[in-house]
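Beneath this line is the structure, given in structure tokens, with notes to follow.
A single protein chain has been omitted from the complex, and every remaining protein chain is retained in its original position.
For chain A:
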Amino acid sequence: MALAFDEFGRPFIILREQDQKTRLRGIDAQKANIAAGKAVARILRSSLGPKGMDKMLQGPDGDVTITNDGATILEQMDKTRLRGIDAQKANIAAGKAVARILRSSLGPKGMDKMLQGPDGDVTITNDGATILEQMDVDNQIAKLMVELSRSQDYEIGDGTTGVVVMAGALLEQAERQLDRGIHPIRVAEGYEMASRVAVEHLERISQKFEFDVNNYEPLVQTCMTTLSSKIVNRCKRSLAEIAVKAVLAVADLERRDVNLDLIKVEGKVGGNLEDTELIYGILVDKDMSHPQMPKQIEDAHIAILTCPFEPPKPKTKHKVDIDTVEKFETLRKQEQQYFDEMVQKCKDVGATLVICQWGFDDEANHLLMHRNLPAVRWVGGVELELIAIATGGRIVPRFQELTPEKLGKAGMVREKSFGTTKERMLYIEHCANSKAVTIFIRGGNKMMIEETKRSIHDALCVARNLIRNKSIVYGGGAAEIACSLAVDAAADKYPGVEQYAIRAFAEALDSVPMALAENSGLQPIETLSAVKSQQLKENIPFYGIDCNDVGTNDMREQNVFETLIGKQQQILLATQVVKMILKIDDVISNSEY
């Protein structure tokens, strides 16, 4: 059997004649066995010792293992192999290919990508993490890059494109060093030193930002820098303000922490982007359970229930046998009483609105309506929790445990309808504890809403990072250029081959401003060298690429800021991944599946 590929890259299997079975005997057999043993030993040979290289293995399901451990390698090993410099070159090429896809999305004039998912759904986005996630890559190294951008997304939330572009540039430089004959481990070590220098330098050039709840202008400016690269940049000012207000509303300024889970981002197709609003409360995509219940409740006392308005369903298996008429009658009575009690219980504690995770029986529904107790059914668990947080109520799992203290309070609950279809949403506003807010996005179409959600998420993350750490660096490539200069200067101090790797790192840092200039339609090399010399001459790290054609290179004047931790994380993560890729000298992929 053999596996081959046709001209479209689809695999098919060739079955060969099975009759020619060979036999090895005597010295030939021994030699063959010895050769096989030697071959295995040879594979592991390069992994020996503290500077041993790693092997990359791709399992039958495409899962990737990178290891240095002999047992693991041998266990997973079979099928196709790429070795030594070939493996490294192939890996670098794959990493670069991924970075190249994202390169044109960088910066305020970056372009979007259109992605068609496996089910034909369309996503249009500019967000690096989203692009990579939806691309559904197959290559092992490409998967590492996807991981890289994802971890930047989790950790910082912004700069997901930048980190991949940075890693791509580092790989490109590494390739050159390999061609010169420098050992990959030395390159990796050089990068490590350089990244340390760069991160320290960033710390030095960073500036503290003073803001408080009343003076949040600096925060807005930083968020605007993030939003300016997205399609929503048409109204970046208002969106940035919404994001900052939302973060400030839920922020714990004492502890310098923000729980972004408290900010709900809801989207509804229709209207304009300009109609996007911040609601100091919760928005639930549900309506009242009975069409004739009041649509507006002032000063609501909310009972938040996780038990259905239905007869109880005990967990233990049981049977109620009806064998006489009397039993039938009592059961019926009990049932009615049960509904009645449930509703009465809610009424007794003073609730004026019931929010329930489960459904209602028709009878219960009418009883609620009858007793003038508006109710909402089938509210999701996450929303329920948010409502509980916002209104200061407690989630009650049983009717018996309902007490007046457990009710949540909200100043205003109203139902609002949209467009010409029967779509309604429930606004819960003026809550007792306004620690939960909702950003309600409107937009022309579904893709727009999705992209706006992602952009808002980025902006929220930036605002959160600033609250955690007030330091900022200047954007527009200014920070990268400053680092590049610092790293270049530091290179000369290191004796040995690493010096070259450190210089290569400095060059890789230049690639981010270069990509920015390229995407903005400027002459990349010319612009970069001009800015670089300006920085060096005046020793001011604020000069960056003038992407918007404003006429000045001074990023302070343009108000282009990025967070310090975001930038540091970018450099560290990119270096880490590149080091990992460089350490691989053997790619063993199991292609037969």
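We take it that contacts are C-beta pairs under 8 Å (C-beta built on N, C-alpha and C of every residue); 3 or more make two chains touch, one makes a residue touch a chain; residues count from 1.
Note that in this section contacts and distances are computed from a predicted model.
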| item | value |
| --- | --- |
| Omitted chain (choose from "Auxin-responsive protein", "PAT complex subunit CCDC47", "CCT-beta" or "T-complex protein 1 subunit delta") - UniProt protein name | "CCT-beta" |
| Hidden partner chain, touching residue among A:104, A:344 or A:433 | A:104 |
| Residue in contact with the excluded chain [from A:155, A:192, A:361 or A:507] | A:361 |
| Touch criterion as defined above, residue of A:26, A:49 or A:120 at the omitted chain | A:120 |
| Contact set of chain A toward the excluded chain (per top definition) | 8-11, 86, 89-90, 93-94, 97-98, 101, 104, 109, 111-120, 122, 124, 126, 131, 134-139, 142, 231, 234, 269-273, 290-292, 310-314, 317-325, 328-329, 331-332, 334-336, 338-339, 361-363, 365-367, 369-370, 417-423, 443-448, 521 |
